[in-house]
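Single-structure report; data block below.
Subset of chains shown; positions unchanged.
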């Protein structure tokens, strides 16, 4: 697996014009970090804080920003671009296309495709996949082994479903989406009416709508809506083991890290980020550009863009125990402080009155 | 998809007698929310706080409680029942039965059924499902595509397993249960004996027993017991991505929201609720009627019914940083306050002694 440096810059030139300082004939054998890179590796410097690593890197070539140009030249070959991390992302895509083209386009004879399903051109369907009646698989889509596509579900053009993805009846996936193994799109939302000490099921009659260019992680669940649909807008990225409850709406280009959860009917704006393990409670609204730290619990709507956090700082266990015990008396402490302030003020007052 | 209003009330009359005020011939085309409903939609008002939405709703008919009868009549057609949310749940069930009857009952030729399995009458088994020797599938059960039912496992009558559910060897599912895609019933519990700096596996010899009318969410895991069984009692509802460890017992009609977790040998009473992302630590006991807020960590047994919470309130990040930093000195602050109170008291005392 090699890639000639000059070929690489040419192939990406329609997206980014890079200035190549060094030997265009260099054969890149690997993409690597500054630290691990060898003489046939391409590395990148995305943040000034790693400048110290630059000088010591043995990389054959380093992608740098204009601000690091001088430092990079002292070391050796470099590619100068406005946004090295973005350029690096493009290089990984090029590398993957060239070296891991994926399985040949074919419909495996062991798949089960209902005669009433519509399969577009240039589609790949893996062994033991099941495509139900009325389902539509768009042009160029790749459905891996063991996927289950329900009745009347729609998979948009050029989307890629990894092994063991479930898309339930009537759910729609946009174009160029990537869905990782074990994801479940369109299971029933969690809706019950309490009655006589028991729970009566509210059948979930909505579906899930997923926009274009969405990526969904392994074993992530997106529930179908109760009456209307659950909606994931274009460009959203969800990591693994994320839970999206019924009737949630996630705005364009928002991203959520692993184990995050969003409860029913919450609305997340565009360009938000939700950290790993964070939870957004039901029926809340997050404005565009809200960033929630990992493991923070959103208990009220956040209507202004900004960075929000709520987590107990970790400490050695003994210190935590003392502070946590005191925390349970915090309101009382505040009342005591208030009283102390008042007493002190009275005392001062009475002293001043004295001759 | 339509449903005549009079047919609907008649079909539900054995469960609830509704008073219909309006045209019994109205053809309902959709179930909807008050806000989104149109002239052929049926909506419901479950809580007085939505009364303001009632007047403006364009719904063809609204399900209301007796207390909202007058307000509803001003608007137009309504159905008056004691518990509108319960009635609405029954309507969704009727709607689903009528309009989405599910796949025809059939055993797919591509399923693999061991000759030593017992398949009841009127059973449906999907493509590529695997039913092992000694397994029993009860009358009217539906086993969707890709389910794996282990040796000697029992699936009760009329239970429905969605695609890709695993029920491991010897586990028992009751009647009328619903299990969503990717759920794993009966994987090994997490049990190891530490020995010489390594972990020695304790084979998990128990199984999982699940009662009747239990619903289990997508990708939820319920581990088999170490020696005795893990038990989920009748009517329990578990959302997606919930973790139930070995030898847990969950009492009747308790419900847990997405991403909740219960550690080994904990006992949850009946009619409890556990919020999303909440965790119950091992060997604890929750009384009947305990309600744990989302994301709260139960670190001690809760022996009285009630509502319990423990989570760090979210704030803008800068404010959180200040408060979190101070929290690490909270115990010290308390000691300082105590000292200040004492000093102040001494000072007061000495002043009083003065002539």
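Going by the order they are written in, the chains are A and B; count residues from 1 in each one.
In the analysis below, a residue touches a chain if its C-beta (ideal position, glycine included) is under 8 Å from a C-beta of that chain, and two chains touch if they have at least 3 such contacts.
Predicted, not measured: the structure shown is a model, and the values here were computed from it.
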{"item": "Identical protein chains in the complete assembly, only 2 of which are shown", "value": "3"}
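As a working rule, only the chains that are shown with their structure count from here on.
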{"item": "CA centroid of chain A to CA centroid of chain B, Å", "value": "26"}
{"item": "Residue ranges of chain A in contact with chain B within the complex", "value": "112, 128, 130, 146, 148, 164, 166, 168-169, 182, 184, 187-188, 190, 192-195, 197-205, 219, 221, 223, 226-228, 241, 243, 245, 259, 261, 263, 277, 279, 281, 292-293, 296-300, 302, 306-313, 315, 319, 322-323, 325-327, 329-330, 333, 336-337, 340, 343-344, 347, 351"}
{"item": "Residue ranges of chain B in contact with chain A within the complex", "value": "30-33, 36, 83, 85-86, 88-90, 92-93, 95-96, 100, 108, 110, 126-128, 144-146, 162-164, 178, 180-182, 213, 215, 217-219, 235, 237, 239-241, 253, 255, 257-259, 271, 276-277, 294-295, 311-317, 320-321, 324-325, 327-331, 333-334, 337, 340-341, 344, 347-348, 351"}
